[in-house]
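Let me begin by presenting the structure, written as C-alpha cells, before commenting on it.
Removed: one protein chain of the complex. Kept in place: all other protein chains.
Entry: subunit A
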C-alpha cells in the first residue's frame, strides 16, 4: 500500500467527521454503516503510517473510537500507540496512552517496548505526564512492567503532589498483584501514607488496603490502630465505607478488636444521614459484629426502616441485610415476616427473589407444610420465571441434607405430584430425581409414591408437556419398581401402554416399557404363585408392625434377611377389585388399624383379566418391533418374550390342574419366579465414592487389543437370549449370585440356572471377568448398595455405608400423626476432599511479604534481612531479575506450606544478596536509591542470621494501646 500522501493529510477525516458519518449511515441500515466503518478503517490504516504526528494522532484517535464503541480490532496498531506515546506534544501523548490503556491486554507482545517510555514519563518533571503514565500503567500493567518500574513507583509514593501520590497509591495495588516482591519495596511507604494529612491520599490508601484485606485479612491485623484512628476521626463517607469493610474482615479474626470498634460503628450508624454509610454500618455489624446484642438490635432496627421505605433500592438492600443475619438470628427475619411475605408480590423480580430466599430461610420442620402451601399459591399466580424460582427453592430446601426437614413424606410426595401439574413447571429433572431418590431411601412412603405416580401416569394431558416428561419417567419407574403397592396393576399397565406415550422421547419411552415389563412380571408372579404372595404379605405384615412399634430400622433389616421378597407391603387396599372376587380369595384378617383388610391372590387377577393384559401388551408392543431405537426395541423384545412364555404357562397350568392337584412348577414358572425375585431385590442409593471403594484386584490385566471381542460377542448373544436378562445382564446375574450366597437357600435352587449359565460363560471368557476368587473380596469389601442386611455385620470397613437417622423418629413440638420414616443415607465422608480448594498462590505471596514487612517494622527486626535482600534484588539489572524470577517460580512450585516456602525464600534471598553485592557494585542507580529503610537492619540481621523467627509471623502482634 502506498504511503499517505500530502493530500491524505490535508483532507483527513476528523473524529467528528467519522462520528457524523457513522450516524448518517446508521439510519440507512446496519450493512451500510459497516461498509462505512470498513472504509474509514482503510483510511486509518494508511494515515496511521504518516510521518506527520498530527495525522497519525487523528488516525489513532479514530481507531480508538471505533475500537471502544464498534468493537473494531486494533491490536495491529499497538506499535503505533507506543510510537506516538513518545511524542513531545501532550495531546498526542494523551491520545496514545488512552489508546494503549483501552486496547492493550496481557497478550500484547509489544507492550515491553513501552517500558522505557513509561519510565521516562514517570520520572518526568511535568506532573501531568506522570499522571498520564500512572493511569496507563494501572490499566495495562503486566508482571514484567511491574518488576521493571517498581523503583519509579516507589519514588512517586513520596511525591509532593497530592494527585500524583493518590494515583501512585492506586497503581501500587496492581503492582502487588502482579509482582508480589514489590510489596517488600513499597509497603512501608504505603503504610506511612495512612497518616497523611491529605484526605484524598488517605482515601486512596484505605481503598488499596480494603482490596488487599478482602483477599487475606489476617496479614493486616497489625495495622488495626491506624484504621481505628481513621474510623474515629474521618468524616468522609467514602473513606469510612472502606474502613468499615476492612473491619468487617478483621473483626472476626481478633475478638478484642470487635469489642473496640463496635461502639464507633454504632455511633456512625446513629449519626449519619447518608444511606450508603448507614448500610455499610449495618452490613458490618450483621456480618462481623453480630455477637454484640445492642449493636445487632440497632442494626436490625435500621433494616426495618429500610424495609418500610418506598424506595425499592432500600427495600432490596434491607432484604439482603436480613439474609446476611438470617442463619444466625432467625428472630430478625421473623420480626419482619410480614414485610418479607409482602415483598413476594413486589413489582420487582429482584426483590421477590430476595424475599423468597428469606422465606426459605424461615423454614423449619414445624412450618414447612404451611410455608410450602403459601409458596405454591404464589407459584401458581406468578410469571413462569418466578414460578420456577419458587419451585426450585422449595425443592432444594426440602431435599437439603437428605430431606431432614420432612417428617411427613406422604405429604411431600403429594406436593411433588402437585408441582408437576403447575402449568409453568420446568423443574422436571429435579422432581424426577427426588421421586426416584425418595423411593429408594424412604421405604414407608412407597405406597403413596406409587399412588402419586399412578395419578401422573394415567393423565393423558400431561404427556403433551415436554417439560414434565422427565417426571413421567420417574413416575413410570416408581410404578414399575414398587408395583406390589399398586391397587390395580392392570390399570397401571393400561396407563403405561396408552397411545399418547408415542409423544415421549425414546429414552423415556424405554423406561415406560421397562416398567410395564416389571408390572407384567409381578402380575404373572401373583397369578402363578398366589400363596406366596399371601405368605410374603403376612410375613411383611409382621415385619412392618414391628417396625411401627419399635421404630427400629434394624428390625426391618432383619426381615430383609429372612425374606428377600420382603418389599411386599400388606397395605393392600381393600376396595380393590371386590366385584370380581372369586371363591379362591383368601382374606387376611389384620389386627392393625393402619393395615386394612386386603384381598389378595388370584382374585385380583382372574384369568380373563390377566389374559386381557397379555393381549393388550401384545397388541401395543408388536408394532414397535419395527422401531429403530435400540433401547425400545430391546425392551419390547423382552416383554414380548415374557408374554409368550406366560401364555405357554397358562396353558400348561390348565392341563396340569386337570391331571393332578399337586402343584408342580414348570420351567417357565421358575423363570418367572426368578425374574420376580430379581425385580423385588431392593435398589438402594449408591454413594458417589462407591467405585473408588472397590479395591483393584491383584493381577488384573486389561488387554490393550480387543480384536477377539467379535468372537466372544457372537457367543454372547446366544447365551443371553436363553436367560431373559434385561438392561444390565451382568449386574442382575451378579445380584443373583450374591443373593444365593448370602441369603437363602430357596433362591439358590431357583437361581441355579442362571448361575450355571454364568459360570459357563465365565469359564469360556474368563479374560473379561475379574478372577473368580476375587469375587469374595469384592463382595465383602464393597457391599452392593441394595443389600440392606449389611448394617448388622459390624466388622467391615464399609459397614457404616448406611447410616440411620435417629433423631427423625422423635417428633418435635408438634405431635405428628405418624413418626418420621427412616431415610436411608450414605456415609459420604470421603467427599470432603473434593471440595478442598487450593490456596491462591499469589495472595499468599503478597500476604507473606506483607507480614515480613510489617513484622520487620513492628516487632521482629530479624526478618528485615529478607526485606533488605529483596529490595536489593528488585533494583538489580535485568539479567539478575530474570534469574530471580525463575528462582521465584521454582520455589513457589515446590512449596507445600507457607513455612517451608518462607525458608526457601530466605535462602534464595541470601543467594541473591550475594549476587547483587558482586554484580551490582558498579550500578550507579543503586547508589542513588534511598537506603534509610534497610540500613538499620543490616547489622542486626547479620547477627541474628541463624535465629529462627517465623513464630512471630504466625501470630501477628497487635499493639496494646488499641485494645
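The rule is simple: contacts are C-beta pairs under 8 Å (C-beta built on N, C-alpha and C of every residue); 3 or more make two chains touch, one makes a residue touch a chain; residues count from 1.
Simple rule for what comes next: contacts and distances are computed from a predicted model.
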Protein name (UniProt record) of the chain left out of view, among "AP complex subunit sigma", "SREBP regulating gene protein", "Membrane-bound transcription factor site-1 protease" or "Ribosome biogenesis protein BOP1 homolog": "AP complex subunit sigma"
Full-complex contact with the absent chain, from A:351, A:390 or A:457: A:351
Of A:225, A:252, A:312 or A:392, the one touching the omitted chain in the full complex: A:312
Residue, one of A:98, A:344 or A:456, that touches the chain absent here: A:98
Touching residue (missing chain; options A:208, A:250, A:295 or A:456): A:208
Contact set of subunit A toward the excluded chain (per top definition): 16, 19, 61, 64-65, 68-69, 71, 73, 90-91, 94-95, 98, 101-102, 105-106, 128, 131, 134-135, 138-139, 163, 166-167, 169-171, 173-174, 200, 203-204, 207-208, 210-211, 214, 237-238, 241, 245, 274-276, 279-280, 283, 312-313, 315-317, 347-351
